[in-house]
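Apart from one protein chain that is not included, each protein chain of the complex appears where it belongs.
First chain written, first letter: the chains are A and B, and each begins at residue 1.
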Amino acid sequence: MRKRWTRLASAPALVVVAVSTALPLIVISVQEIRGHDIFAIWQRPGVADALIFSLWQGMLSTALTIAFGLFPTWVLARYRFAGRSILVALVTVPFVLPTIAVGAAFLAVLPTSLHRTTWAILLAHIFFNISVVVRTVGPLWRSVDQGLIESAQTLGASPAQVYRHLLLPIARPAIISSGSLIFVMCFTSYGIIQILGGPGLATLDIEIYRRAVQLGDISGATVLGITQTLCIACAFAWWSRSQGAQFSKIEDRKSARSLNRSSRVIVFLTTAAFTAPIAALIFSSLHTRDSWSLTGWKVLLGLQDIRGLSIDLPSALATSLVYALAATAIAVPVGMAATAFARRHWIHTAVVLPLSTSPVVLGLAILITYDRAPFDFRSSRLLIPLVHAAIALPFVMRAMIAIANVIPPDLGHAAATLGASPWRRWLNIDLPLLRPALATGVAFSLAMSLGEFGATSFLTRRNSSTLPISIANLFSRAGDIPRSTGMAAATLLIFITGLLVISVDRRSYS
Amino acid sequence: MSLSIRHLSFSYNKRELLNDFSLEVASGQTMAIVGPSGSGKSTLLRLTAGLLVASHGEILINGINVSATPTHLRSVGLVFQDNQLFTHLNVFNNVAFGLKMAHQSRSAIAARCDELLNLVGLTEFSQQSVSTLSGGQAKRVALARALAPKPQVLLLDEPLTGLDDELHDRLATDLRQILQTSKTTALLVTHDLAEARTIADTITHLQ
Partner (left out) sequence: MKYSLAHKTSRLVIALTLISLTACGSDKPNTQELTLIAYESFTPPVGAFDAFTAQTGIKVTIALSGDAGEMVAKASLTAGNPEGDVMWGVDNTFISRATDSEVFAGEPVAVDYGDVCVNYDIAALAERGIDAPRTLDDLLSSRYASMLVIENAATSSPGLAFLLATIAAFGDNWPNYWEKLINNDVLIVDTWNDAYYTSFTRYGGDRPLVVSYATSPPAEVIFASPPMATDAPAPTSVATETCFRQTEYAGILRGTKHPAESQLLIDYLISKDFQTLLPESLFVYPINADVELPESFIKYAPQISQPFTLTSNDIATHRESWLEQWSDIALR
């Protein structure tokens, strides 16, 4: 009786994936791939190298991000200190910013000797993706009973052993789940590799762009695009299999402890690492030619008119916000329904399809799939929020599954014996317990939509520029004012995103 | 408010946990099922509550077959061995939970909760977080929560296990009194014969 219902709950998620990605990919494969390209494309210079580079730098970046990310995650989850929620927002912000803005800022604070090296890429990937660890593993560690740690200590466990034998195993599902997402982000990395890696290093995503756009080889690009999607789907399926549900007592303890010496060092380092590039960005927006100037901000806010530099901030901002809200309104309920009722692993593999697909291939695929009435959605205004929602979906679901797995099933049983229907059980038990994860989901999908610059810059947009696209346009002009205005716009995007994240966190943690 | 269990069988992973089991509890009576761990006592309670589905047999409450009724419509209360209090709700809201599910009015909920908190002696803890309660207090909240919606049958799964001796004995007496006062039909499973004797009117042994 309950089974049919739970299958229905994951249906919206599958529809989003099918409409936004799966169907278009099938259509483009059938229509555009020429049979001999499936093998011949790998003989072209640079193509196989791009796949290999994507794979190894993706794996290494993921491992490093988790290794470094667990330190701030622990401190942010377990300690109470002034500015904690600001720090959480601060580490989330880079994840969602257009790389063109933060990449430049990052480059500015990076020692010159590291410019255009693999090290620069790895460091940037850590910097950009650390928030996935903080936000996925954090809620789990937050719920660990202090008594559990204390009892391990009384059994003679050193801090390192507590970490190794207690905290790490507890966080395992969340670590695996965030790791798999970070792998996708790094495997498909585009802007970071371009800005920080230089032209000698190309991921598969860059090679796909090059083939489709520069060479007009849609067939070859599609083969590479499908390969990328399959590679990531396989990695994901394998990861999901190794992820067992774990049950432990969930207690929403307020992190009561104040900082000790080592955690203070971690807070300091994290703050410094994440403030420096943003500070560099703010500095560039206010400083040109050895003097301070507000011109960039004035132009951005429409207080000063510069001939030949038209930027319609209110409209770009409004467009960005409406897309972000709409994408969140799709992604969060859809993702929540799928996680709360259907804990089947293959659904988690399915929802990562949109994120793992090359934006170029996805854009072209959508274009040729929905091009006939009554399905001519190519330039429909719903398309962009739908694609944003599809991209945010795995983040929403991963954040929730980590928590959903530790809610003891007997809690729901207890509610059932008290007369709660499945719907009320979800509303009154699961939903409140999922609140931190819900907040994470909302924050991620708002932010991903606000900063998204891949697939949607590829889709045709009528009369509406988003904030990231305006920033890119400003940076494509020569001159001090376009540059400082672009820096100001990037700063503004950071603050809007940061405020959104902070306000969502407030709701969930207070 | 009688409970009849007829020819109930249940197996899990090909292991037979219950085989053709029957019992009758008369209205307002408390029956204890006593048996060693692994004898299928908890399974019997979960079957009665509808959290598990039997392979054979039927369950009747007040003469009505509820075997196919989903848990939340069965009107059975269940006190879990480890309480399963809702940690995101305070004491009052834990007790009020079932009443809210039944869409009772605010004032009715407040009155009933007061009555029950008074019955279990926790009136002044009403607004406290359940994670601050002691073992005995938590057990009382679990009991009050299960009793609040006036279930036709109350199921108690090792309700006093894990409490210290003094608390155990005091709660056992209290429980007996609460069940009698509220005239509840109850089924108690325990491994402790003395406890069963204190609380229950009749005792059945399960091998």
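Simple rule for what comes next: contacts are C-beta pairs under 8 Å (C-beta built on N, C-alpha and C of every residue); 3 or more make two chains touch, one makes a residue touch a chain.
The structure presented is a predicted model; accordingly, all values stated were derived computationally and were not measured.
Here the missing chain is touched by one residue of A:Gly35, A:Pro111, A:Gly156 or A:Gly200, and it is A:Gly200. Across A:Leu364, A:Leu393, A:Met448 or A:Leu467, the single residue that touches the chain missing here is A:Leu364. Touch with the chain omitted from the figure is made, among A:Leu14, A:Ala237, A:Leu325 or A:Ile407, by A:Leu325.
Taking the complete complex into account, residues 32, 44-46, 100, 104, 107, 116, 194-195, 197-200, 206, 209-210, 212-218, 288-289, 291, 293, 295-296, 306-310, 312, 322, 325-330, 332-333, 360, 363-364, 367-368, 371-372, 378-382, 385, 427-428, 431-432, 435, 438, 457-458, 460-463, 465, 469, 472-473, 475-484 of chain A touch the chain not shown.
In this section, only the chains that are shown with their structure count from here on.
Measuring from the averaged C-alpha position of chain A to that of chain B gives a distance of 46 Å.
Across the complex, chain A meets chain B through its residues 1, 250-253, 408, 410-411, 413-422, 424-425, 428-429, 432-433, 435. By the touch criterion stated above, chain B contacts chain A in their complex at residues 49-51, 70-78, 80, 82, 84, 86-89, 97-98, 100-102, 131, 145-146, 148-149, 151, 155.
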